[in-house]
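A protein chain is absent from this complex, but the other protein chains hold their places.
Right after this comes subunit A.
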């Protein structure tokens, strides 16, 4: 608000206007323009976050309102020393690493294909995007029915008799497969945005200098695409780490397929243990922050300076 009044009163007095150089004025206008969005973000994102941190400091249950008591940081301690939390963290990490790596490789291939296709380019892009357009819960049900031993067709096709959802790793395999199928299009679209930034002239120059296809890929294409790759991997990793829907629909967290966000859901909604559940949510948020931090460190990139990738 103070910035708003400052800019409004600024033109009336000549002195301060002189002191403001162009960059400063641009910055003020920028703040002014983004103020409504910032306020809304504060209301819808920061307020619940603060509330969750506050709740996590209490022994609190929704259904026994008279039995609340202050817990300090003990909820965090309980979560962090519980083997269940660590099992879920490893499950989530395994799912994240596998799905994001596979999505990156396939997504990169699809992006190349979309860029190089001579005919039906738009049709191709539409087709590639279809899985991403399907609601996750719907796709999860489709995959669940496909792999269900009694009603599904997958066992028939493979000539196997596997109860896919009764064992940890087979269940995680199906969950990972459905995630990959569904979100690879998103990855490929972000990567396509990066590929477009690589001008054919650079490639031509590299070719003239005698670079082979592999060298052109690793020395020319990938470095130029670095920022687009960062955005794609960052978005997908943060998304993948918060996986919920597919697990909920396919196994309900049974047989050690529970992920961190599912654990938070069970404590918060199922057990109405608001204190413990909030502690898990805050820890989940911290994990996601850590992922973002590591990615930016790893790529040594300032995200705010990224050009629009798409």
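By definition in this document, a residue touches a chain if its C-beta (ideal position, glycine included) is under 8 Å from a C-beta of that chain, and two chains touch if they have at least 3 such contacts; residues count from 1.
One rule holds for everything that comes next: contacts and distances are computed from a predicted model.
According to UniProt, the chain absent from the figure is "ABC transporter substrate-binding protein", selected among "Malonate decarboxylase beta subunit", "Nitrous oxide reductase accessory protein NosL", "GvpL/GvpF family gas vesicle protein" or "ABC transporter substrate-binding protein".
In the complete complex, the hidden chain is touched by one of A:23, A:37 or A:67, namely A:67.
Interface residues of subunit A facing the missing partner chain: 59, 62-67, 71, 74-75, 78-79, 82, 84-85, 166, 254, 263, 266-267, 269-273, 275-276.
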